[in-house]
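What you see is the complex with one protein chain gone and the rest in place.
For chain A:
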């Protein structure tokens, strides 16, 4: 099966500064689970931004879903972004929308009929334990609750790839485990999952997952498995 993501000698530089990411080469198989780790400032968020098409690289080749994401016309980006779920480190919830409406946003953007939105939104909020807070505005929710809303929003449209930046950083261990279970369930349904985290304990809970480690903007791949990733068979 073709790789869902392929990076070849990718470099990223902001303005005239030094390269934040250098010579990044890896491939992600569809339906696999990856953890991205590295010290603060190693370039994890920059790598994720390239993955969710928030940034174009300064050099190199990125192929996403089999297409060249570097030269892809801007007009095609929304269609590709809809295939990717993103959990931002700072949640990025729309402050004046309720939790339910924040979760429903990807479905509305995708043009789903209004009558078909309510049920999956309710189910998703129940799954992340926020059924009672459906009408609550983000400012009234705790950090952990906001993070769960952000996760629900990222996964509600069943993306082909889920990219999460420190998704369990603000939740208690029990909720972190539950959220990871959600990611794992999604992964078993065929979604490729990339989670940036420092949490070793979290990584240990997904035995089949592979690890990408960034050190000062360079990807450490001593085993070479990231270049030839084994696909995880959907359940």
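Throughout what follows, a residue touches a chain if its C-beta (ideal position, glycine included) is under 8 Å from a C-beta of that chain, and two chains touch if they have at least 3 such contacts; residues count from 1.
Criterion: contacts and distances are computed from a predicted model.
Student: I want to check something: the complex is missing a chain, and I'd like its UniProt protein name from "MBOAT family protein", "Tat (Twin-arginine translocation) pathway signal sequence", "Cell division ABC transporter subunit FtsX" or "Cytochrome c1".
Tutor: Answer from the UniProt record of the missing subunit chain: "Cell division ABC transporter subunit FtsX".
Student: Consider the whole complex, including the chain that is not shown, and state which of A:52, A:127 or A:183 touches that chain.
Tutor: Considering the complete complex, A:52 is the one touching the chain left out.
Student: Can you work out which residue in A:101, A:166 or A:199 touches the chain that's missing from view?
Tutor: Touching the chain that is not displayed is residue A:101.
Student: Looking at the whole complex, which of A:41, A:78, A:143 or A:208 touches the chain that is not displayed?
Tutor: A:78
Student: Mind pulling the chain A residues that touch the left-out chain?
Tutor: 52-56, 74-75, 77-82, 86, 88, 92-98, 100-101, 104-106, 108-110, 114, 117-119, 121-122, 134-135, 153
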